[in-house]
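Structure incoming, see below.
Of the protein chains in this complex, one is absent; all others appear in place.
Right, subunit A next:
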């Protein structure tokens, strides 16, 4: 990685774009290589090793381009007369950095994890293709290249979702995923068509320069919110995500949740902040509302899941909500002439995007490790893994604390910035925003608190306590590669948390061209604190908080062991005098969630508890049945599905007409069209 970093730095001056294109080509070549290697055991280290190296080069290229002037190029590929435009500006560079960071980690993890794959030929060819496609989306400079990359990304990930096609759930997940992905692409295609106009200005550079009038940008905002939002997992377009992300192999889940959702965020930023022109005052409103609702509903549903990977997938939805709140605030501030505050809000959103890529990849790796070690991801069958998997449990603890927005880790730093941006919003003049922003702030705070509850549950049930099944009791630590990838990500989570200043400074070249302002330089601030607005207003120093905690804890331990007592005795658990040796007496995942389920989910998700007691004298066990449903399914998708079913049944009659009737229909259609033409002004 060191070598490639220096090369990219040395090239500089727009040549990072060349490196990015070579990276994409190299991913494509690796994909072909993987096809050729098929099931051969050498395939795994070769494919994933090559992917890791290429992604490392991509990471270096993104880092270099972040401080470079934008570069653009037209390639003699793609559609005739249009060609394929590629370009690399700071926004693309940042997301290339995020994607390839996740790519390096997932590839390294997969070198070890992939050995448990029973049909590697179904995963390995698509893995580099997926990474390459995401990179292609990020360097795309015209609508065609963008959509091509976007579809390739969807298809490659879809192929890995249905890689294990023996499980019926995976096929259903794959079907819903492909339908939603196609729908999202369609929306984006419409958005680009509107932006390009009748003149066919498909290159992004031309789109950004065109005057769009008043109506077009508003429609484009809606289309981008639906199109990119469905990929990112905004409620109510999230339904595919908790099905598809867990269905894929864990390293792919990590990429889909940690990284692909960020490509969707990139798509939204590119279209709305860059191509659609200056935002109107109200643009922030739909984005903020979608973000706040997504954050809260996502984490609430995460709380109700029993499968460790589904918990993580729903938590991705929550984090996407937080990112979109940042973006919505940025739009609101920019649309109302408060550029400095907009820079803070966008920085918070991008920072959280980076953080989420780090800790969600880490958590999915950990979930994969658990699956590998125990063969199950069902929380009700886990427990006590902290004794059997020392490394995995430590890194998972870091990931869980980071995603719960606990200081001094990175999740808190970005949420803190978001809260600071919210505190600046009374300066927004429009009443709609004045009333909406505090409500979104409350939703965000609720989501943060519920996330902590959700990850206490995940970690406490999965890793602590006593093993609830033989599989959990016989778990083993995972291989060296997997541990290395997880330790690396956990380290980054801690670093980004205690040194948020450098991260914020690194984000400013991305923010400045989009918003027209930047946050104050944080590296000038003494003691590595961060001061988003003004010193008297707010500041935070993760490093110092971290040091204080370490010193206080260390001092307490030292003094107590030195002067008080260090004696320790192991004894059976006390448990109010009635300890039970049966692990089944522990709290389960569903019992842990029960209070929150009753408080929050009874109305919203129609969560019900049905207790069946056997009649007196009957020795069969009492049963409790939990049910809940997702309002998105109940209110939107199920009715649509039924409507499509009914319609196709009715239309089925058309298949059985006589030739005269068909001719009659054709004739009627012709008359109708001619009539329309005649009346058309």
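Please note the rule applied: a residue touches a chain if its C-beta (ideal position, glycine included) is under 8 Å from a C-beta of that chain, and two chains touch if they have at least 3 such contacts; residues count from 1.
Keep this in mind: contacts and distances are computed from a predicted model.
UniProt lists the omitted chain of the complex under the protein name "Formate hydrogenlyase subunit 4" (options: "Cytochrome c550", "Tricarboxylate transport membrane protein TctA", "Sugar ABC transporter permease" or "Formate hydrogenlyase subunit 4").
Only one residue in the set A:42, A:168, A:435 or A:676 touches the chain that does not appear here, and it is A:435. Interface note: of A:449, A:521 or A:647, the residue touching the hidden chain in the full complex is A:449. Annotation: of A:553, A:635, A:654 or A:673, A:553 touches the absent chain (contact as defined above). Touching the missing chain, out of A:270, A:457, A:483 or A:518, is residue A:457. Against the chain not shown here, subunit A presents residues 383-384, 386-387, 397, 401, 404-407, 412, 416, 419-420, 422-423, 425-426, 434-435, 437-439, 441-442, 445-446, 448-450, 452-453, 456-457, 459-461, 464-466, 527, 529, 535-541, 544-545, 548-553, 556-557, 560, 564-565, 567-576, 579-580, 583, 585-587, 591-596, 598-600.
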